[in-house]
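The next block holds one structure in the form of structure tokens; read it before the comments.
Note that one protein chain of the assembly has been removed; the remaining protein chains are unaltered in position.
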Amino acid sequence: MKSGFRGCHPAVNISFFISVLVFGMLLRHPVTLVIAVFASLAYYIRLSGRYAARTFFRFLLPMLIIVTALNLLTNHYGVTELFILPSGNRATLESAAAGLVTGIMMVSTILWFFCWNEVVTEDKFMSVFGRIFPVPALIIMMALRFVPLYRRRLHEISDAQTGIGRSRRTGNIFERIRRAGSIIQILINWSLESAVETSDSMRSRGYGLRGRTGYSRYRMTGFDAAALIFIAAADIMIALGVSALGCLYNPRIIINPDVSSGTVYLISGVNATVNPLSALGAAAAAAYAVLCFMPLIMDLKEGVKWRSLK
Amino acid sequence: MRYGKVISIICIALIPVVIVAGFFTKWERQYYYTAAAVLLLSLIPFLISLERRRLKARELVTLASLTAIAVASRAAFYAVPQVKPMCALLIIIAVSIGPQFGFTVGALAALVSNFIFGQGAWTPFQMFAAGLTAAICAVCFYGKRRNGRILPVAIVGGLVTFAVYGFIVDTCAVLMMAESFTLSGMLSVYASGIPFNLIHGGTSFLIILLLGSVMRDTIERVIIKYDLFGGAGI
Partner (left out) sequence: MAQFEIKDLCFTYPLNGRRALENINLKIESGEFITVCGRSGCGKTTLLRLLKSAIAPKGRIEGSVLYNGSAAGDIDLRTQAGEIGFVMQDPQTQAVTDKVWHELAFGLENLGLDNSTIRLRVAEMASYFGIGGWFDSRVDELSGGQLQMLNLASVMVMHPSVLILDEPTSQLDPISARSFIETVDKINKELGVTVILSEHRLEEVFPCSDRVIVMDGGRIISDSSVRELGATLGSQLEFVRLSVPSAMRIFNDCSGTGECPVTVREGRKWLSEQSIASKKCGHKSVSFGEKNAVEMKDVCFSYSRDGENVLNNLSLKIPEGSVFAVLGANGAGKSTLAKVMAGILKPHRGKITVHGKRMDKYKNGGLWQKNITMIPQDVRALFTAKTVAGELDKIGGDTAAVSRLMRIDHLAQSHPFDLSGGEQQRLALAEGLLTQPEILILDEPTKGMDGEFKTIFADVISRLRSEGKTVIMISHDIEFCASNAELCAMLFDGSIASFSQAHEFFNGNHFYTTAANRISRGIIEAAVTREDVSACVTGKSFQ
């Protein structure tokens, strides 16, 4: 069994990822964007090590730059002109900022999905999904078992056809597709016929009786329950603060909504307004930060414990 | 069971409405709501229907088997570069087993293939796109003209793959960027996807044209032999 956040109950894992993905799409405040991208990157590095850093620099960073540039080149709204494009259109600070925001949101979303793929294994997903929809879950599980089996069978069939002199590896695209077709045709026959034996095996072991239960290897511990309560509390806190963290990038940049009191910073050269962060907004951002870093904190805490036990 | 069917039809019909509404009304963060609505609407009905109709063990295994065949089929086309046969296979399967099961197999095939290649924000979109592509073709051709010609299926299949599947999957890319994009920006994303979708639709057309009738016969033989899914609608 895995330790740290990966060792938690699947319900904890899944509700965590749903929370960060949903709020990651809703929040466009610079502070929350920075929190999201750092938390997701740090946790992905923790899960995948050097490979994660390589993905970030080779794939995600270029993507961020491209999205920003694309936005800068195709959108011309905003009030702060940076320079004039060869096409005669204006390139504005506002469209660059909006592009950057979109890019960062995409990067952190993708990073969270990378982490999801490491943490929420098939087993975990199925144990939650199977509770709600047992029948589709069973179909998916069988399909997941069949895919590698069928891939092997496809190779076997292709080899067998070659061995009896029925196939040439060359030919134009029509012949190649036909060849693939006869291979798949055998696979369909073979697999659907043996599916009958699979279903006999299911019935022989009592499938179809009323009151089927779903076995789960995961037991909800007190720690898991506490983690769930924490996630729920953080979700509520953040949801309350979503509007307090509102930002605009079009036509002009306004960070935080207007409040009646407090200092308003007008960065006049770039037409940006920074209203003060309300207490609610600050609390929501803090909750978001703790939520996003929760897996990393769990893992690190366990790591410290290991070291102290040595 | 009939209740489930009604919900399913309502949900499927609502999907394009929600998409259109999402695009042309200006709510705040409308892309997010649109995406969420599409996701729920497309997933719920087929999950409900699968739960409600007490499928025979044999039908369950056959659905899983067909799903896995569609996902694994890529390995058979190793000699043909740049071809994604999954949609074509899903269409042939759906034409043999009907729209509802076709949608199920399509959606599950997308989900299962993402278990192998990695889940992402695109998962629900691909599930829905694959399911709908299969279901549309099944509505047109399921049960009619059993020994009918395959050319119409290939033409419709190719078009649907190009237009419906391509459009929905590209929409996912658009939605991820939509907040800051204007209509022209969105159109440029769709436009950039056209060459890929053309190739996809074209290869689907070819695959269905060349292999469709043989494969349909193969699947229907088993369906009739074991009396599955109400006997291929004949």
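Letters A and B name the chains as they come in the text, with residue numbers starting at 1 for each one.
Going forward, a residue touches a chain if its C-beta (ideal position, glycine included) is under 8 Å from a C-beta of that chain, and two chains touch if they have at least 3 such contacts.
Computed from a predicted model, the values in this text were never measured in an experiment.
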Hidden-chain contact residue, picked from the options A:Val34, A:Leu61, A:Ile132 or A:Ala160: A:Ala160
Interface with the undisplayed chain - residues on chain A: 122-123, 141-142, 144-145, 148-149, 152-153, 156-157, 159-168, 182, 185-186, 189-190, 193-195, 197-198, 200-217
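Assume only the chains that are shown with their structure count from here on.
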Cα-centroid distance, chain A relative to chain B, in whole angstrom: 22
Interfacial residue positions of chain B with respect to chain A in the complex: 29, 32, 46-47, 50-51, 54-58, 60-69, 71-73, 75-77, 79-80, 83, 85, 89, 104, 108-109, 111-112, 115-116, 118-121, 176-177, 179-182, 184-185, 188, 206-207, 210-211, 214-215, 218-219, 222, 226
Residue ranges of chain A in contact with chain B within the complex: 21, 25-26, 28, 67, 70-71, 74-75, 77, 95, 98-99, 101-102, 105-106, 109-110, 113-114, 116-117, 122, 133-136, 138-147, 149-151, 154-155, 158, 169, 173-174, 176-185, 187-189, 191-193, 195-196, 198-199, 202-203, 207-208, 249-250
